[in-house]
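Quick one: the structure is below, and I'll ask about it shortly.
FYI, not all chains are in this one, though none of them got moved.
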Amino acid sequence: MPRGAQVIYPKDLAVLVLWGDVYPGATVLEAGTGSGALTMTLLRAVGPAGRVISYEIREDFARQAMRNLERFFGGADTLTLRAQDIYDGIPDSPVDRLFLDLPEPWRVAPHAAAALRPGGVWVSYVPTVPQAQQTVETLRAHGGFANLETIEALIRPWNIEGQSVRPAHRMVAHTGFITTARRVQGG
Amino acid sequence: MPRGAQVIYPKDLAVLVLWGDVYPGATVLEAGTGSGALTMTLLRAVGPAGRVISYEIREDFARQAMRNLERFFGGADTLTLRAQDIYDGIPDSPVDRLFLDLPEPWRVAPHAAAALRPGGVWVSYVPTVPQAQQTVETLRAHGGFANLETIEALIRPWNIEGQSVRPAHRMVAHTGFITTARRVQGG
């Protein structure tokens, strides 16, 4: 029985969109669709003049994501959902921004270099250090990407109730590492 | 000689906009304009169908913000800049979202309750705990706000160079506390 796609936390959605420099009117490609949480955030950020293309090879995830999008968003003309495996290539190009929420983003590097317009931005999101490491190494070796940066986003919630003013006792300590890079000439 | 306005860090811009639930087409009011960094992020997020109204009582800050906006953004029809002191009231209403980057946001609570449409969102941003505490207490006592939440956003940068895979040695440990609340009936 397939388990549901991982949800991306708001803290990461916030940073993915701002670090990814998504703007109204942009053409954004995302893989995979997962639960559709990032898809919805991207649709909002590109607005009615933009376009979000989302690849998802798992039919169950794609169906669930469409249901979520209908429910919370009322559907969107600006969304294209495809059953495309991005490891095989990116038929939709050029794109302004690329978001990768999948296990081996480094395998997408050559396709990304072909699909991203100059100045376009790569954003990938992985849970472990070896994945972040292999992503950075592949992008650096490729030569067609600059301004590589890897970060973690953390939110510390506070309790403020009368004199009980203090950080919450527990917090989400880790979800994923976000790597961003800009497509430049070369490579 | 007046020093320049504080810049808001990207980590906080990202969280302010997502926690503030800014959307294309929204009418957003901001005070003060400061350096214009949040203004630009809000203009992007509301898009061509939205509107950003920004209050700034310091003329030097307003002038510098306009210069920054022209340079990085090419100006914007969707921006209205006013020399209004928000502690005195909010003549522009109703608004969908309210962003407060000033020393005593709690003094704005009654004006915010009048200006925010039902379901509208309050976002304030202050550097110290007593300010966050007084903000939360005032909003809670008012009765017209729900879902109060106070958080800090942290970004941990990583160094990934060959075998040197580790968090950066130093990081920004603190900028400000972000308080959000939703305008509800009552109060």
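By letter and in written order, the chains are A and B; residue numbering begins at 1 in each of them.
Simple rule for what comes next: a residue touches a chain if its C-beta (ideal position, glycine included) is under 8 Å from a C-beta of that chain, and two chains touch if they have at least 3 such contacts.
Treat the numbers as computed from the prediction; the structure is a model and nothing was measured.
J.: How many subunits, all of the same sequence, make up the entire complex in this structure file, 2 of them being shown?
T.: Altogether, the complex is made of 4 copies.
Everything that follows uses one rule, which is that only the chains that are shown with their structure count from here on.
J.: Roughly how far apart in rotation are chain A and chain B when fitted on CA atoms, stated in degrees to the nearest 5?
T.: Superposing chain A on chain B takes a rotation of 180 degrees, nearest 5.
J.: Taking the mean of the C-alpha atoms as each chain's centre, how many Å separate chain A from chain B?
T.: A distance of 25 Å separates the two centres.
J.: In the complex formed with chain B, which residues of chain A make contact?
T.: Of all residues in chain A, those touching chain B are 10-11, 13-15, 17-19, 23-25, 41, 44-45, 47-49, 129, 132-133, 136-137, 148-158, 160, 165, 177.
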